[in-house]
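Only one protein chain is missing; all other protein chains are in place.
Presenting chain A:
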Amino acid sequence: MATIHVDGKEYEVDGADNLLQACLSLGLDVPYFCWHPALGSVGACRQCAVKQYKDADDTRGRLVMSCMAPASDGSYISIEDEEAKAFRENVVEWLMSNHPHDCPVCEEGGNCHLQDMTVMTGHNSRRYRFAKRTHENQELGPFVSHEMNRCIACYRCTRYYKDYADGTDFGVYGANNNVYFGRPESGTLESEFAGNLVEVCPTGVFTDKTHTERYNRKWDMQFAPSICQQCSVGCNISPGERYGEVRRIENRYNGDVNHYFLCDRGRFGYGYTNLETRPKQPFTYQGEEQVSLNTEQAVQTASDIIKSSTRVIGIGSPRASLESNFALRKLVGADNFFTGIEAGEQQRLEKMLQILKTSGVYTPTLREIEKYDAVVILGEDITQTAARVALSVRQAVKGKAREMAAVQSVAEWQIAAIQNIGQHAKYPIFTTHTDRTRLDDVTAWHYSAPAADQARLGFAIAHAIDPSAPAVKDLNDELQKKADFIASALKQSRKPLIISGSQAGEMALIDAAANIAKALKSQGVDEVGMTLVAREVNSMGLTMLGGKSLDEALSAISEGADTAIVLENDLYQRVSAQRVDQALDQLKHLIVVDHQYSDTSKKAELVLSAGSFAEADGTVVNLEGRAQRFFQVYDPSYYKPDTLVLAAWRWLHLVSSVNNAQASDAASLDQLIAEIASDMPQLAGIVEAAPNADFRIHGQKMARSPHRYSGRTAMRANISVHEPRQPQDQDSPFAFSMEGNNNPKADRNEVAFAWAPGWNSPQAWNKFQDEVGGHLRNGDPGVRLIEVSNQGEYFSEIPASFVATEGQWQVAANYRLFGSDELSQRSAVIQERAGQQAVTIHPADAKLLGVNEHATVSFAWGGQQWQLPLSFSEHICSGTIGLPLGTNGLPASLAGQMIDNLQEGHA
């Protein structure tokens, strides 16, 4: 700690900070542009100048850039000094000399750091009266718009994109008063994290293109604290709604998880919530004709179906909330509840859960991953399967430069100095995959091989670390040397991190990862961490809830279950169409509860229109076992009274209560959560994941909209000129509309949107944190459910090495960030970004087949046929074929299967 004196007052601050951080953490307002909590200080913009004095007696002082001056003990500074104020006002005037006066048509307006800082400095009248320099803009792809004229040259974008996210196709061009930030040429930004430019840019150069189509000001939106549904990481998001549609997704700060950044799938993949094809009312069929139902009819129809059935099974979903899955389990009974996860994946998830609980190895939070100093990733291309983890791993790798700088006593925020000292130095990272990965640019060594061989390497590393770990027989010498090399690198590290997951489709990889972690622990490397990546938002939660696999559900149908209730799950995405068709055709009745109209819904006799994450509340559990609550953003029936969309758990509860065979009395979310907690001790912690519906601040609910929200009395005038009462939210502590409390200083950690007086941009998160860039003042939301204990033995089922069979190809799982997720793949911009997905084989195999690159190849499996373009990879093993699972209807269960009918052209 250090004592600093600011404008005559004494404060205790962290002496390792710079003065800007220290002042902001104290809640004092100092304007800034180029500094960012995650990007460090470079002193480029000169906006954060303050007066610094030698001592208490010095009255002259000198101007310093507060972001570049350490908050050392006994500092005397003044923010309010007249000269410093005049300087800051001049700086913003200079920065803005070329800035267009286009706030009224600029999408950043009302959400703009430049506006906030300009107001803060008091600059309000432009004196520059010459021609402004103008630029041509670039087309940067479907996600991000470019408007270079608004640039104030703070350099944050390029520091984020190149230095933080390791993107290569973005830079700064020109010199002096004429610089340009963009790609070398127009084209889609290649980084999977490009969307963060929208929030990193303090002005309107980079804006959310998906929002442009249906634009409105931030203050005219309704928000709720939410959780990204697009993978298992559980990033915190703040979706914004207007006129009954989600219009943008902003990052929601969580100091333990995603802090300032999201991946582009999470930020831009929300379009599926706005699809016209979504079921907006429950419906059934009379003959061929689709008939919409009201709540009573729908519930009665479901109840009648259930009563007339001999056995009703429920198929849950890893993309549905714990509440919905539990409500389904309650309705059909534990014996009739199935998770809806394909058997192989379910086994892997169960193994992962077992490891999380009993391996004795700590699972770090996303934020903590950034502090590890050696990383092994087995089998997963994490940029595709858990992208935000990859961004954290990239920061971990750069820890080497931080360490080198620390030796020379360079402060952690001196980012330019750190980069100079580091000179691209990296902590070691070792990856294995069936092909190359998107982390290739930072890996020390990468091994491309079939999953079984990757696992063998993993087992060999564990054995090299701890000889009592099972040894691998017949490992070739070269690989053995590599295993020894990696083992010694890991043993020398202080905090090694082992990453694997379920999506490589190989249990042995998870076993091997666990063995490495345990071996390190046994050798005294106590700070070893392990991260296991699951596939979907609630894969871990559903695994904790428990249930039999989808395959068993399909068997149950063939054994006589005559009715199935499918919850938010397109079964065709999981197992072969043949098996699904066979089972569904045997059913007498199929009820689907979903917010998408999927191939499974098409087979349903009754569809209950569920709410997506934007229209329902629920709890999901991420890959580290963190339960997090997402809250309903808006009530769709307010805008369209004929819309009848309810949370899936509410539908299922209503059916239960009419059916009353196994009645549940959970009428509200809190009652349901309480019931889960009492029925399932392993999930009892979810009660603490978020405040309940009774939570109040000074007797008020929390507001979902900013207090400047406008147009409410007019927005329904096309339906009726009488403004109805706002929808009442019984399930959460949030009020629809702007009515309610939104005090940034209130004791709360669920924040619908970031706003504080004078701070309208995402930089307002400063005002919610214990220290800037730290944790939320009242604790980061969410609760970890899993306590790790040490009971595990080494796993010893070491697979045999892969041997290619002529004319056969083993499927290597190539999940894609853009296109593999069941939900976001329905969004138009994601489809555009994903482009056409290809299958990958080794050129030597192609030669044998007599096909050229980019030719169309076809194959059949499980009663389905695919025709896809072909791409070559020198890195994929001969005898294997990389398939972009999840895209093009390629089901997850294809991983590891054999394909024997690959041929050129159309089948």
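Throughout what follows, a contact is a pair of C-beta atoms (placed from the backbone, for glycine too) under 8 Å apart; a residue touches a chain by one contact, two chains touch by 3 or more; residues count from 1.
Heads up, the rule we're going with is that contacts and distances are computed from a predicted model.
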| item | value |
| --- | --- |
| Protein name, per the UniProt record, of whichever chain is missing from view ("Acetolactate synthase", "ABC transporter permease", "NADH-quinone oxidoreductase subunit E" or "ABC-2 type transport system ATP-binding protein") | "NADH-quinone oxidoreductase subunit E" |
| Residue of A:180, A:243, A:485 or A:639 in touch with the missing chain, whole complex considered | A:180 |
| Of A:310, A:423 or A:720, the residue in touch with the unshown chain | A:423 |
| Absent chain, residues of chain A that touch it | 133-136, 138, 162, 168-175, 177-178, 180, 182-187, 423-424 |
